[in-house]
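The structure is given below, and queries will be raised subsequently.
Rather than the whole complex, this shows some of its chains in their spots.
Chains: A and B, in written order; residue numbering restarts at 1 for each.
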Amino acid sequence: ESPADPKNPKAGKWSFKPRGRLQIDTASVSAPSAIGSKSLGLATEFRRAYFGFDGTIPGNFGYRIEADIANSSIDPTDVYLNYTGIKNLTLTIGQHKPFESMEDTESDLFTSFMERASFNTAFGFERRLGLSAQYQKGMVLAQVGVFTDNVTDLNADTDNSYSIDSRFALQPKLFGGQAHIGGSAHYHDLNDSSATVRYRARPFTHTTDIRFVDTKAISALSETNYGVELGWTGGPVHFTAESQWMKVNRPAGIADPTFNGGYVEAGVFLTKGDTLPYKASEGTWTRIKPRNGVDKGGIGAVQVNARYDWLDLNDNGVLGGRQQLVGASLLWVPTDYVRFIVDYGHLWLKDAAVAAGADRNYNADVIGMRAQFDF
Amino acid sequence: ESPADPKNPKAGKWSFKPRGRLQIDTASVSAPSAIGSKSLGLATEFRRAYFGFDGTIPGNFGYRIEADIANSSIDPTDVYLNYTGIKNLTLTIGQHKPFESMEDTESDLFTSFMERASFNTAFGFERRLGLSAQYQKGMVLAQVGVFTDNVTDLNADTDNSYSIDSRFALQPKLFGGQAHIGGSAHYHDLNDSSATVRYRARPFTHTTDIRFVDTKAISALSETNYGVELGWTGGPVHFTAESQWMKVNRPAGIADPTFNGGYVEAGVFLTKGDTLPYKASEGTWTRIKPRNGVDKGGIGAVQVNARYDWLDLNDNGVLGGRQQLVGASLLWVPTDYVRFIVDYGHLWLKDAAVAAGADRNYNADVIGMRAQFDF
């Protein structure tokens, strides 16, 4: 509304930008027919359908209000106010991501596969209402925040859980490219007398609701988790790997299990001049901008990626199962804001939570396709 | 964000347009008091309250994300990405209308009565997630698509129904006006072992939830339906008629019924210079733009319409009832984006699903009013 004050132009001005994204997914899950579930086979869905606004307010404030309507319900995503009046620092209040991992911090618009690595969903990463500070200067990134729960769970006025979340990274230039060496540490107090946690993951696609690995609900008092992160991008190639350990503090007299997951990924562009960009201020990968987009008469960017992903939900008396997968993906990015993905994964299940007849050790295959745009 | 590329201006540029519509309806249903339902009498509602965005993306892409919040819930309407880089052709992926009929293809903002003809709702026409192609050149329109279900139903990961939908039209200039001669054909496979269908229609207004005609849920494997369409507009007058046949393929040993509905409509403007426009690219009627709108100091456009509408849900062992109605409407369109409607319908029911005491043959009267705007 009002322009920047000419005497104090750094205080910012009003801006407003609509935001939206759509991801349409089709995928097929092949698994032993002895499982006997209609959730196998082909399925189609809106993976995400966001819309909202963001912008800036004079006085160095910024805001975002956005929600996902893909499930024909309202699921608030980023809904926050921030302050950028102190150099290199961003203060944020509202619902946002609590710096759980490198891939969780990355926008779902930019991931190399249709879904993030299994541990990201298995360990319950989600946006939460909280207060955080993010500092980035030179080759150092530090993020720290205190959070309560996500706003949907906070509709229960008895929810007084809280967490302290932190993430650090070094961002050196190495071997002619950009490197990322990071880690995160988190403590989450459920702060409620009869709380439980549940860890589980879908098989490489969100179109099915089956989870071959699943701890079911287990009693818990708090969670402590740690992650390590590595990344490198240079020219057409990138490499990235993460692992995370989730320790559950269970009530007195019950052993405390620690679950682990992670992935190793490499990718390369087949189209000349394209690269996977790194966003230093957030410490993660960002939008691919094709050098020769179809809007310039080119064919856009084409990238292939390979990944090994593991998730181990067996420990100390909890038998949630182990899932390993090897996946490959082909991305076609005709313009900055449009993307098509085809990916394929082969899964090895051990001690699966869903039995195939009497068998809990079996394999599965998943093939998926996505059409996506955002603005 | 980015302007059109000067070297390749046809590839399009970024654009963004907010969209919204509001329809406020009040209507009263008079029927024999022996029916004994509180759903009769006066009722008021938001018929539709949409908001969303549409626009274009460089590279000849376009998008729309829109939802209806009239029921205090999110009901995604048009949510799609399209591509217009090939001349005369539009490719669309996402949730959109599967070309069911001429009146269903018409925006609900532009219909001559508050509600479409009974068969449009009775036969379950709705937006679905799919992939379609639309070709229009000269006097030929062709639309074809493959669809699965609407995104709300797709929240069930076991829903793997699909349909093949097609619609064709000739669009000649005839008798000094624009004619439309069209038809559509559809096959819908429920693809599920224990599926049912249900056909029913409200009595000329959406404010009540009573349906005098209703097949109740009947077991089904698939549906095949065909429609014929006629239209003509020239000067102040228009004429339009449609009919559609819905054949239900039921499980082995049960007879397959075919249901039928349709309407015949004529309308005339009382205000000088106004006409009902035809949109060739979609093969249906479009927005009335008053020659002398109130924004120009005039009184806007005034149109009267008359319609006969029938729906027969009795066939081959299914007794859903027969409904006929004669309706009249008065439209006042003060400016392009504001509209008021008053309409009245007299209904004849035979073998009604809702009995008036012991009587299933009776008459009903409905009077309704709508205030509407969109942007």
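General observations
The rule we apply is simple: contacts are C-beta pairs under 8 Å (C-beta built on N, C-alpha and C of every residue); 3 or more make two chains touch, one makes a residue touch a chain.
Since the structure is predicted, the reported quantities are computational estimates derived from the model, not experimental observations.
Displayed in place are 2 chains, all sharing one sequence; the entire complex defined by the structure file totals 3 copies.
Just so it is clear, only the chains that are shown with their structure count from here on.
Seen as a C-alpha superposition, subunit A sits on subunit B after a turn of 120°, to the nearest 5.
Inter-chain centre distance (subunit A to subunit B, centres taken as mean C-alpha positions): 40 Å.
Contact residues on subunit B toward subunit A in their complex (touch as defined above): 5, 7-8, 11-12, 14, 16, 18, 52-53, 55, 57-61, 63, 65, 67, 73-76, 79-81, 85, 93-95, 129, 148, 151-152, 154-155, 157-160. Across the complex, subunit B is touched by residues 18, 20, 22, 24, 38-39, 41-46, 49, 51, 69-74, 207-210, 293-297, 334-335, 337-338, 371, 373, 375 of subunit A.
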